[in-house]
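The complex is shown incomplete by one protein chain, all other protein chains being positioned as in the whole.
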Amino acid sequence: MDRLTEYLFPKQVSSFAHDIDNLFFFIFYASVVLFLIVVIGMMYLAIKYRFKKGDEVRLTSSLDHNTFLEVLFFVIPLILVTITFVWGIRSYLNMVIVPDDAIEIKVTGQSWFWTFDYPEGGSTLNELVVPVETPIKIVLSSTDVLHSFYIPVMRAKMDVLPNRYNVMWFDANQAGEYEIFCTEYCGTGHSNMNAKVIVMPQKMYEVWLAEAGSADDDLPLEELGAKLYSKKACNTCHTLDGTALVGPSYLQTSQMWGQERVFDDGSSAIIDENYVRSSILEPQIQIVAGYQGVMPTYQGLLNDRELDALIAFLKTLKEDSQI
Amino acid sequence: MGDTNQNYLTHPKGIMSWLLTLDHKRIGLMYLFGGLFFFFVGGLLALGMRAELAAPGNDFVSNDTYNSMYTLHGAIMIFLFIIPAIPGALGNILLPLMLGAKDVAFPRLNLFSFYLYSIGAIFFIYVLLSGGVDTGWTFYTPYSTTSNTNVMSTTMGIFIIGFSSILTGLNFIATVHKMRTPGLTWYKLPLFVWALYGTSLVQITATPVIAITMVLLMLERLLGIGIFDPAMGGDPVLFQHFFWFYSHPAVYIMILPAFGIISEIIPVHSRKKVWGYKFIAYSTLSIAFIGFLVWGHHMFTSGQSVLSQIVFSFITYFVGIPTGVKIFSWMLTMYKGQVSFTPPMLYALSFLFLFTIGGLTGIFLGAVALDIHLHDTYFVVAHFHYVMQGGTIVAFLGGLHHWWPKSFGTMYNQTIANIAAIGVFIAFNGTFFPQFLLGLRGMPRRYATYDPQFVEVHSYSTFWSGILGISIFIGVMNLLWSLRKSNKLDPGTNPWGALTMEWTHTSSPPHPHNFEEEPVLTHGPYDYDKVIVKPTFKK
Amino acid sequence: MSEEHHITPLKTYLVVATALFFLTAVTVWASYIDLGSFNIVLALLIAGTKAGVVATFFMHLLWDDKKNATIFVGSLMFLSIFIIITLTDTEFRGAVNPEIKDPINKRAALYSTLPLTDDHGYPLDKENNHHEGDKDHH
Partner (left out) sequence: MSHDKSSPDFLYHHFYDVNQQYETSKLGMWAFILTEVLTFGGLFVAYTIYRAWNPEMFFNANLLLDVNKGLINTIVLIASSLTMALAIWAIQLNKRKLSLLMLFLTFVCALGFLGIKYLEYEHKFHLGQLPGEYYSYMGPEVVQEIHDQEKINHYIETNNIFFDKETNRLYTMNNPHIFFGIYFIMTGLHGLHVAIGMGLIAWLMVLTARGKLHARYYTHMEAVGIFWHLVDLIWIFLFPLFYLIG
């Protein structure tokens, strides 16, 4: 059974994952039995009573019901679904009632990345860092359309609504790095709206919290920029190889450095540091012709040094850069 | 018998006699070919999606194209094929024949609803050609109020098709109540009629709500009325209530007629009285009713109240029980019968197999705690394809094969039909069974690109989807090929030895006014213990 | 045959219409009396009575095939299902986790140029602790 669990499911990392998988296997085995009864019964009857070559067409039995069997068909499923229902609700209540000592992390969904705000004041993008064996309360909201926050290993999922909070919680029992998916369709970048949850031992988490935001201070600007490019989810919409996704490729911008770029309202501007900076902070003002202005503002998400780092990184890009 | 050459296909002649026909059989045929056309279009979109999913990256189409493809695949299959196909096509052709009536209650209304369907279809074709729509067939706000694709035309199309569906339902209800031939009491009705009756009840009660929901969605886009759009003070979860109040019962609009077809095919091809007639009849009505109480199980992760979660989970299980008993009844119908492995029967048997899986996997999704893991993953995709394609479409193909000689007076090649039926069965399982595994492992639906860990299962599924497409294509082409002129059967043909009125009381294809003489009821629809009608094939 | 159709006497119609006018007057009068939340109940009771009278006499349900009345009552039943089950969500949100009870911004983005206000129309940027007590008025 353990091997079957491993084959069918992702790892069981949250405290309720085991219970939910057991519920699955309860329904699974009950279903297999019912399914075999139907299929074997059907094949047996169809073959036993088949119309063979040379058989005479004749009147058949007038048997058309059996009260005992009908009651049986009614009662057995009724018992099974009652167990399933009670089990499902009991586990669900466990998943919805948040322990009092939970750490509260605020998750914001935005097309197409996740922002995580920690109680101590730090914030990360597309990377949720949590301590192991501690209940984590996740308070979700969205700034634009519906998203859904799904961590398969935790068996936890909740829709992320604009202008309304939703709540979920989990406690991880193993350190490691696991996937987060968006499961409510949210537009072009829906399938790229992935993130990671990094479960750390308690001690490491405390160190991480203390260092968060300052760890990168001594990196050279270009390297920091390269790091931010994926960390701040620029890569969801801007490629480095020249192909256009939701937004123009960084490579193209880099190659056009110093040249004029045309916007969708017919105006144009020279690509320079100021242009890139304002495009990151106020992306809705100048929208490159041929693109939809869907980028959110990064005001408050990047400090000056980080902006400089991204610009420096962008300027280093060449046709053959491999990142 | 009068002039045996006179049948509804050839009399009267001329294109106008088809476009302005009030004959339910001709209207049914027009629905049939309209439905098959959109089945083809929706199928191509599905194959395109599977091609994109064969490998993890954007190898075949872009994200936007993929999103448009899956939206249109869903919307076309549901609104233009599955919902109208069985009631509109088979229902229209057969209902008055099974009741011994000369036509449906309101023939003009019937033609009108076909034209509404056509107008809605034109909207969809426009959307298809003008760049698509990318909201998913569910149109969840606020994405649907902000998307700059063709949401307005699509919702307008659905609004219009909704009225077509309402009018068909209304027509059938009046027909079943008032147009039965004297002596045909409720318990002598063929089960297909019961199924259509239950379907029609759902159609007239649920469809108005989708109509008004679509109107509100359009107004939300035009005026920002603030009922569904959170930016205007509205509530997106309320939209989901509105949407699923229709769309869950709509699942029963799709599946109940399939139950009806299976309840016809199995007794006829087993030459055996149907098991548990009253139970099947009543369970149809009770499923239709309970279906209205469970819509919230589509919203287990939406953030609705905990009370709603519990209520919806509880009631959901009560749909399962009558459905389960139906499956046992069909199975036991074969007991002590004479089972022939004809194409319709093969489809019916594969329906039993596939629908049982579809139904049982629904139990997993009804348990709230488990649904939270499985919601919006490929488990759900596989589940509803087992119900909709493995259930409804397989039953539809079975019904088409069963009544083809009745509708057209021709017989298809049964060997090819059997091969196609088996092909559909195997390839269907090959395509969709692996998707349960994908879902359990956490692969979300509506993804154009995905994590490479899922690639093996996805490419397996894609491979079989190609075979599935080919099998269905062969099955349908085999039917159409039989329409060539040299293939005419004798009008008195009853190839299955069936006892329902459409086989015993009129010719194949039927007379323009259905019956040459007023039909007199001599036996019940499943009296294989009292009456022998030998299967006859005459060219 | 149509000759068999029930012909309602003129008097019945006139009595029914009078009753409807009377009930309209009652409902307007009742709206000016403060009955708290019972106002809406009373208004709906009167409206329901009027609707019942219209359906029974003007729409001839009393003398019709009972199927028609069943359909009509059925439509109301389905409507009640829709309303009641939806209310089990909208009225009970936040019972377990209070965060999810209300929208984050009670005012739509339409009014974004205006200062935010609380339930009572006070702008949130002003210090208004005193109106906590105001809730007692309602």
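Each chain carries a letter (A, B and C) given by its place in the written order, and its residues are counted from 1.
Definition applied: a contact is a pair of C-beta atoms (placed from the backbone, for glycine too) under 8 Å apart; a residue touches a chain by one contact, two chains touch by 3 or more.
These numbers come from a predicted model, not from an experiment.
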Partners of the unshown chain among those that are drawn: B, C
Sole residue of B:Val193, B:Val209 or B:Leu346 that reaches the chain not shown, by the stated touch rule: B:Val209
Positions on subunit B where the hidden chain makes contact: 101-103, 105-107, 109, 166, 169-171, 173-174, 177-179, 204-209, 211-213, 215-216, 219-220, 223-227, 232-235, 238, 241-242, 513, 515-518
Missing-partner contacts on subunit C, residue numbers: 1-5, 7-8, 10, 13-14, 16-17, 20-21, 24, 27-28, 30-35, 39-40, 43-44, 46-47, 50-51, 54-55, 57-60, 64-65, 67-68, 71-72, 74-76, 78-79, 82-83, 86-87, 90-91, 106-108, 110, 114, 117, 119-123, 131, 134, 137-138
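Rule of thumb we're sticking to: only the chains that are shown with their structure count from here on.
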Taking each chain's C-alpha mean as its centre, the one farthest from subunit B: C
Between subunit C and subunit A, distance of the C-alpha-averaged centres to the nearest whole Å: 41
Inter-centroid spacing, subunit B versus subunit A (mean Cα positions, whole Å): 33
Residues of subunit C engaged with two or more neighbouring chains: 96, 100, 103
Residues of subunit A whose C-beta touches two or more other chains: 96, 163-164, 166
Complex contacts: residues of subunit A adjacent to subunit C: 96-98, 139, 141, 163-167
Residue ranges of subunit C touching subunit A (in the complex, touch as defined): 96-97, 99-100, 102-105
Subunit A contact footprint on subunit B (complex, rising order): 63-64, 67, 134-136, 140, 142-143, 146-148, 230-231, 235-237, 270-277, 279, 301-303, 306, 309-310, 313-314, 317, 320-321, 324-325, 327-328, 331-332, 334-341, 349, 352-353, 356-357, 360-361, 363-364, 366-373, 375-377, 437, 440-442, 444-451, 497, 526, 528-532, 534-535
